Each structure stands twice: as C-alpha cells, then as structure tokens.
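Structure below; questions to follow.
Missing here: one protein chain of the complex. Every other protein chain is in place.
Now for subunit A:
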C-alpha cells in the first residue's frame, strides 16, 4: 500500500491542523503509525487519509490514486475504509450486533442473514459472542472498543484507520485492544494507526510518519525511525515517552 499526501492543508477556524503536510510511504508499507505530540495533526491526517475529512488544499493519494474533493464522491471512497476512534463511537441506542449489521445492510447492501452471519463471526473472533445483544453502555471500555473494531472490519475494509484507539482505556483494556490490533496486522490487514503507545508502534508498524504543528517532520521505515530519528523534535518526543517505560 502506498500512501501519499502533497501539501495538504486543513484548518479549524484559525487553527491550522495540517499545514502543507507532505509525505510518501513505499509500496511495501502495511502498518503505518502516525506519531507525534498531541495537537500535532495526527488525528486530522488520519481522517484525511481515510477520506473522512476533506482538506482545503493539497492532494491525498492511495496507491497512486487521488482521493476525490467532492463530498459525495468522498463518501463512496471512504466506504472502502474502516474507522475506529478514541471515544467509543458506537451507536448507543443499538446493540453491539445491530451496530455492525446496520451499516452492512444500509451501506454495503448485504441481506439481513448475510449481515447477521458476518457480524456474529466477527464478534466471536473478537471474543464478544456472549455480549452481542448488549448495548454499548452495558459493555466495558475494552469491549466497546473491540465491538467498534468489529464494526470497522465487517465490510472487509481495504484500509483500517485507528485514531488513538486505546487512549481512553485503562492498562488492562489497552492490552486487550492492542492484542486484537496486532493479530490483525499479522494477518495482513492494512492499517493506519495514530497512537501514543510507542512500544506497541515499535512492534507492529513498518512505517512511521512523525507530525508536529501540522507538518510532517519525518516519514521513514519504522526501524530507522526508532533506531535513529533524524529530527531533534522526534528525538525529544521519543525520549520523553520512554522515560517511564
């Protein structure tokens, strides 16, 4: 998978979330980690790469193909991807099962029986079979996040985009969720992951994009990044994070 952005800019009012951010991975990149300080543009870049946010200017290319700038065409493009966010963004009025089944039926045109079967298969794989009829509020944080991953995986996405999926979880639940992500990565799922879990990124990522103040500071193979970050910003960030781990 080759991901590329060219001079991508995205503003929220006066705040420049992305300021002419440019990077390019190699074709071999399978798990891309977006790292960097909070407010640096990780979440925005992740949404832009997945087609969930449209940048004000610049190009986003996935395997050489530019993402559309028109909202309706972008919606069609983003349906190829799966998203998981920091806060559990399950629909609170639906059970875990319905959360997965509804988009399969409505967006991907599956029949009820097919959608149900696919949802149960995924919930079972992620250890949630016995909780399938519970609503999100009845699930623990880790279970909610696994259900969210199941929902994102259900339509067999080309790209799974995870935005700080463990930031709201305690260490035990974080472990549960990271195990799932590692298994997916090992199974060949193409992943973009924004995270502060440096040691996890070190284990699963094969490419790192380091962002600060809306700009891509470094973009290189993960091994190279962790062994020898070239920018002082990245070095400082890594040192700061590894101080107590």
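In this text, contacts are C-beta pairs under 8 Å (C-beta built on N, C-alpha and C of every residue); 3 or more make two chains touch, one makes a residue touch a chain; residues count from 1.
As a working rule, contacts and distances are computed from a predicted model.
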Which of the following names does UniProt give to the chain that is not shown: "Transcriptional regulator", "Amino acid ABC transporter permease", "Multicomponent Na+:H+ antiporter subunit B" or "Cell division protein FtsW"? "Amino acid ABC transporter permease"
Out of A:28, A:65 or A:106, which residue would touch the omitted chain in the full complex? A:106
Return the single residue from A:19, A:89 or A:213 that touches the missing chain. A:89
Residue by residue, what part of subunit A touches the chain that was omitted? 50, 52, 72, 75, 78-79, 83, 85, 87, 89-93, 102-103, 106-108, 135, 137-138, 151-152, 155
